[in-house]
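Please read the structure below before turning to the comments.
Note that one protein chain of the assembly has been removed; the remaining protein chains are unaltered in position.
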């Protein structure tokens, strides 16, 4: 059994941003030399998410609108009594999820035709980190 | 360490459909010969989900109602400018999630009494695929 771990770093220009990281994850899997197994892609922050969906710009805007509708900013969150102002970003993280597992088959990400891996930033403009851990043989 | 991979295929009659796939997943785990480990069950589409919950028909209807309330169809999604009409199905996929990991103990799915694995179709009436990857010893 082999394992391989690498970290991706992000510092987005905008507060909320959606970045396709499929190629970076695929690159890490190649470097791992693992032919069959799983790759865990997991945000190491509580105000950012990882999800799998379409690389279509209209849909990405729909996802952003939807997250803002179901986990709105501008509310008087109790969390803000600590001095923070990002209560909404925590809820967006819980809604979209902070991790996915990508199956690896014959050395490649075993994804469907339209499945792309996204890093979703909800409280950016500072350094953030994602762990990619590959496990298999 | 052993790995074992199989694909399940679905072509639902209705646009939205919920199908209990616990037995199919259990069957794949048996075939794998893996006694201890994990089984990843992951939809290979961005308009279908996988979740674990109850096999109770009233609740399944409640889940469908809830998904339609939080990720409604009939909205003017930007994604529809591409000619697609399934923006809601993408959001339902993100809400319910597209994958679960089932622990395997003594060669069986290590699930609680009421936990059943479901394939949730949100844009059916065409061929869809789920990957089941088992990893362990």
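Some points to look at:
Per-chain residue numbering starts at 1, and chain names A and B are given in the order in which the chains are listed.
Heads up, the rule we're going with is that a contact is a pair of C-beta atoms (placed from the backbone, for glycine too) under 8 Å apart; a residue touches a chain by one contact, two chains touch by 3 or more.
All figures in this text were calculated on a predicted structure; none of them were measured in a lab.
In the full complex, subunit A contacts the hidden chain through residues 1, 3, 5, 40, 42-46, 70-71, 77-82, 87, 90-91, 93-95, 97-99, 101, 129, 131, 133, 135.
Within the complete assembly, residues 1, 36-38, 51-54, 56, 58-59, 61-63, 66, 70, 95-97, 100-101, 103, 105, 110-112, 114-115, 135-137 of subunit B touch the chain that is not shown.
Basically, only the chains that are shown with their structure count from here on.
Between the Cα centres of subunit A and subunit B there is a gap of 20 Å.
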